[in-house]
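The other protein chains are all here in position, but one chain of the complex has been omitted.
Naming follows writing order (A and B), and every chain is counted from residue 1.
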Amino acid sequence: MDAIFIFEQLLNGLGYGLMLFLLAAGLTLVFGIMDTMNLAHGSLYMAGAYIAAKVHESSGSFLGAVLVAIVATILIAALIEWLVVRRLYSRDHLAQVLATFGVILIADDLVKAIWGPSPIMAPTPAALTGPVQLLAELPYPAYRLVLLGVGLAVALGLYLLVNHTRMGMLVRAGASNRSMAEFMGVRVGRVFSFVFALGAALAALAGALMGPIGAVQIGMGEAILIPALVVIVIGGIGSVRGAFVAALLVGLVDTAGRAFLPPMLRAVLPPSLAADLGPALAGIAMYVLMAAVLTLKPAGLFPARA
Amino acid sequence: MFKPKHAVLAAVLCSALVAQAADPVKVGIALDISGPFAAAGAEARDGFDLAIETLGGKLGGQPAEFLKTDFAGNPEQANQLVTRYLQRDKIDFFTGPIASNSALAVGPALFAAKVPFISSNPGPSQFAGKQCNPFFFGQYQNDTYDEAAGKFANEKGYKNMVIIAPNYPAGKDHLNGFKRIYSGALKDEIYTKVGQIDYAAEIAQIRAAKPDAVFFFLPGGMGINFIKQYIGGGLKEIPLVAPGFSADQDVIQAVGEPMLGLYNTAHWTHDLPLPANTAFVSAFRKKYDGRYPTVYAAMAYDAIMAMDAAVRDVGGKLDDRAAVAKALAKPSFKSVRGEFSYGANNYPVQNYYLRVVEKDAEGKLTNKLVGTVMEKHQDAYVGECAL
Partner (left out) sequence: MSSVATLPLPAGAGARPRSAASLLPWVVLAVLAAFPLIAPAFGLEYYIGFVRRLLIVMIAATSLNFILGYGGMVALGHAGFVGVGAYTVVAMVEAGVGSAWAAWGMAIVISAVFAAAIGAVSLRARGVYFLMITLAFAQMLYYLAVSLRTYGGDDGYGIYTPLSLGGLDGLHADIFYWVVLALAALVFAFSSRVAVSRFGHALMGIRDNETRMAAMGYPVYRIKLVAFTGAGAVAGLAGALLASHNNFVSPSLMHWTESATLLVMVAIGGMGKRWGGPLGVAIWLTLAEVLKLYTEYWHWPIGLMLILVVFFAPKGVATLFERKEKTQ
């Protein structure tokens, strides 16, 4: 285990974390502003991945595919919002969880009906298939570097949006105290629609970008929803800054757990026990992190609520 | 009050019941349509459907009823389903599940009811060894694909390797199967989380270890993710070796070009030059838009054909279950994988082939037969079987 290896794992953790951030940012905004638990967010991620993969395959343009996926997913999100989510704003969290879980079930069957039950091909854009020589001994996948770049750019963009624009100010006001914001004349309805659309766009972007390095299949939304929920809980509901920090933490802890824990355990425990315990512990590392954070800060790292 | 017309009615009813005695043969099929093995399950279903269509919905010339239900890859639901098949539907044969854990869950109930379980994929070591049963028929034992891979690795001269699998008993079994035959050194033995999406950490470990080759068992979506990320990580110079199910058509169609040159081992390949196989593959491609069948479709097809032959061999008399089991143990049908016989534990003694992912004449990515790795190979657990 040398410095190059550690650096590479660091990059991997950051990359995974940034992808989680894209998904978690939308989720935490919707939860923070509209106080709505929208599990269908995972289905929007899946929609973005499927649409981008299919458009890329037929058109050959990755950029075009991503843009089409984002636009299409925003439209789908608008439909879901109009049909289902709109009626959930005034309801309690459990009702929201149940109804959006119902949406997930419908979405899964819909995707199966359109594209079949098998995972589909999501090719890496031709220009990015090979590695980039970062350091003398470190070839790093070009595509992952692009993901890192996009993730950071989006994070920066969200930061500027939330902290330095008018809309961002309204979003922050709504997140910290909705009724007060309403009393102060904020057109809450418009902020809601904007936040919902933004969340959908981010989810679609994450899905479209993850396609080439992951499996595009039914249920991919549910699989990544759990880590995303862990991220927003650690970060504090409603806080984009919290989601960013938490996502990076989760990404790094998860990657480090997988990379460093098994060899460390093998050094101190008998091999069969280490072989059993290592991956199990690595698997639950992010939950242990969440439990630890919540014990010290029960509302997350940067709770948005006033 | 007893009246003559009651007696007549009773007699008519009884004769009607007797006339119904020639019940259709009932086959219970538990399908993985949703759940973790949905992709392989869909392939199996296509194989079943093709076989049923080819036989005209009959088994051994007798009308047959095929009950197909989705159990979502959940062993508990599989159990419930089999209970329903046994108690309500009174099935004569059972097949279907993709995963070993479901096979282990439903086996005992089927064996107790003396209903033959013809596997359409799982080959758990438990049923090959200590818990072998005359009513279970495997198509290959789980470890054999990996043993064949190990032999290939030896022949190719890979002196040291890294092996990787998910951290659950099947994963460990597969790696044990590989280690049983592979004679080189192991630079690392990596266990990942079941259902893991991101393999960057493990790929970095592999790069740091600099092995001659990597053997991986990562079924389904896990394999797709791993291969994509592996090639994307620039590790193309370290060859990948896999058991056939990590490199079959369903994975190829999801991964694409990065899979070129991947060597894998299986007990069947679609270009095996056998008449039964060629007929099967062309019928499959005709029915399913030119798609190549996977090993799951092939096994599903074979399972139905085995039942067909058995029913014919016992002359349609399915009540004598022991006779049915005996007939199944002497396979008289033309299998798509060629000649094979059963060991004492009802697991086959057969050839294992080496395949490589290449482009076919039409430019489509698929597996090509390279050669035979192991001939008439038997599984390692038959010694533990008391049969």
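Basically, contacts are C-beta pairs under 8 Å (C-beta built on N, C-alpha and C of every residue); 3 or more make two chains touch, one makes a residue touch a chain.
Just so you know, these numbers come straight off a predicted model, no measurement behind them.
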Subject >> Touch criterion as defined above, residue of B:87, B:282 or B:372 at the omitted chain >> reply: B:87
Subject >> Listed residues A:3, A:94, A:136 or A:268, member touching the removed chain >> reply: A:94
Original post:
Residue-wise, where is chain A in contact with the chain that is not depicted?
Top reply: 31, 37, 84, 87-88, 91, 93-95, 97-99, 101-106, 108-110, 112-113, 222, 226, 229-230, 233, 237, 276-277, 279-280, 283-284, 287-288, 290-291, 294-295, 298-300
Subject >> Absent chain, residues of chain B that touch it >> reply: 31, 33-34, 69-70, 74-76, 79-80, 83-84, 87-88, 100-101, 104-105, 107-108, 124, 126, 167-170, 172, 193-194
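As a working rule, only the chains that are shown with their structure count from here on.
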Subject >> Centre-of-Cα separation between chain B and chain A, whole angstrom >> reply: 36
Original post:
In their shared complex, at which residues does chain A touch chain B?
Top reply: 1-2, 4-5, 8-9, 12-13, 15-16, 108, 112, 116-124, 129-131, 139-141, 143-144, 212-218, 220, 223-224, 254-256, 258-259, 262, 275-276, 278-280, 282-283
**OP:** Report the residues of chain B in contact with chain A in the complex, numbered from low to high.
**Re:** 33-34, 38-39, 41-43, 166-167, 172, 189-198, 200-202, 204-205, 207-208, 220-222, 224-225, 228-229, 231-234, 250, 253-258
